[in-house]
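Worksheet: the structure to be examined is printed underneath.
With one protein chain removed, the remaining protein chains of the complex are shown where they sit.
For clarity, chains are labelled A and B in written order, and residue numbers in each chain start from 1.
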Amino acid sequence: MRIAVFATCLVDGLFPQAAVATVRLLERLGHDVVVPRGQACCGQVHVNSGYPREAAPVVRNHVRTFWPVVEGEWDAVVAPSGSCVGSTRHQQARVARQVGDEGLARAATAVAERTYELSELLVDVLGVTDVGAWFPHTVTYHPTCHALRMLRVGDRPERLLRAVAGLELVDLPDADQCCGFGGTFALKNADTSTAMVADKADCVVATGADVVTAGDWSCLMNIDGALSRRGAPVRAAHLAEILASTRDDPWRPPGSAPGRRGRAGTGRPGRPGGRSAARTGGPR
Amino acid sequence: MSARGTTARDAVLGAVRAALADAEPAPTVPRAYRRAGERPSGDVDGLLDLLVDRLEDYRGTVVRCAPGDVRVAVAAQLEGAGSVVTPTGLPGEWSSAPGDVGVEVRVDDDAAPLSHAELDSTGAVLTACRVAVAETGTIVLDGGPDQGRRAITLLPDRHVCVVRADQVVAGVPEAVAVLAEHPGRPLTWVSGPSATSDIELVRVEGVHGPRDLRVVVVGAG
């Protein structure tokens, strides 16, 4: 399949390792991966902050950028974020209608219908649960609210994780409880948000896992930030990073010693290389 | 506060109409839930078992008896009450039950209703019911002659209620269908003894209503 990656603005700038992992994973599974240059943001930040009209140009750019999926140039769009996929499905058309652009609303719906969160793409579209990953860590999974309740991804991420060699999955207590991120909520209602993420961090620590994962770096950034603040020895990794990890090209946590191969988490998402090399995870 | 001459009624209704000026038309209500008669009714005993289970879950007292044994069963539940209020329309065989255990009967008659103070000082009340819902453990009173006015089932601390097998329905929709025959009657839905969960959500049975609910379920015979 030809799959276009929508990295999302947050991952593009702050957590490139998740998008890099998405590309490597899909290529390893034998798919052609495209990274459209015009991509930027889904518009969620503006909508959720109470500025949906300001989101209109953002939505327009997104729809224009990913329109080729509707024309059949690509088979699907994937994003390593439940929240941003949720926004494309549930917010973009509404934004377009609010500014009176019915054509954009229809186009946004058409693009959204072909846009998937990573676990949806893997399990539902590509039909795989065992992606051939290797990840020798004890992992706990936080189901982010938008993946859980807006997209209803259900147990897809857990099915993917259970099939990973070497990985021990441990249940997260109160898993379905929000981590307290909520975008600008974390700033506007910082005290409440901090209280929520403190409870989430307690639950993560209680599992004894080495790694906490989720399908969204936004929530993960929140949980990881709280864990880091209390000095907890738990690392955060996006689901894509775990699924991309192999014996040949294992995941290295952010902050680990700069190794043979630059890792995104340390700030260097791999060196540029040929597509074939990236596909196999071989030397580059 | 308002334009002179406009009544509150006109103002509110006018505001409602204005608010709905470009609202969407009323939707059709989907009724895919189990409507009256759509629950598998099963056998009567199964239905009675469910009712008993639900009532006991609310910590009501439930006894079952055969149609011929109602008087004895009711008498046993009234024991020690001292006095009992009854509506005028109780079937003959039950109305004798209090006497069997030395409980004084005070009949609440439309012509000479008991005062609230009299009711408050009466130990028990004995009634039939209009319908009972097995799935929720609910007994509904509609003020018929064998149930009386609402106050008599409220003030005495013990309520002995006789439920006949043919009055037990499977679910809430079936009960609503029965009650719809007389929608104007005052209704009291009773599901167990009065209770509160206002303190730390700990359920405490028995607050203001009868603290002691005793249901006599009469089998199909």
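By our rule, contacts are C-beta pairs under 8 Å (C-beta built on N, C-alpha and C of every residue); 3 or more make two chains touch, one makes a residue touch a chain.
Definition applied: contacts and distances are computed from a predicted model.
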item: UniProt protein name of the chain not shown, from "NADH-quinone oxidoreductase subunit D", "ABC transporter permease", "(4Fe-4S) protein" or "(2Fe-2S)-binding protein"; value: "(4Fe-4S) protein"
item: For the chain not depicted, the shown chains it touches; value: A, B
item: Residue, one of A:3, A:161 or A:178, that touches the chain absent here; value: A:178
item: Omitted-chain contact residue, chosen from B:44, B:76, B:107 or B:154; value: B:154
item: Sole residue of B:44, B:63 or B:176 that reaches the chain not shown, by the stated touch rule; value: B:176
item: Contact partner of the left-out chain, one of A:1, A:40 or A:70; value: A:40
item: Contact footprint on chain A, counting only the chain that is left out; value: 7, 9, 11-17, 19-20, 23, 33-41, 43, 45-55, 57-58, 60-61, 65, 90-91, 145-146, 148-150, 176-178, 180-198, 221-222, 224-226, 228-229, 254-255, 264-275, 278
item: Chain B residues that touch the omitted chain in the full complex; value: 1-2, 7-9, 11-13, 15-20, 22-36, 54, 57-58, 110, 113, 116-117, 120, 133, 135-138, 143, 149-151, 154, 172-173, 175-177, 179-180, 183-202, 204, 206-210
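Operating definition for what follows: only the chains that are shown with their structure count from here on.
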item: Distance from chain B to chain A - Cα centre to Cα centre, in angstrom; value: 55
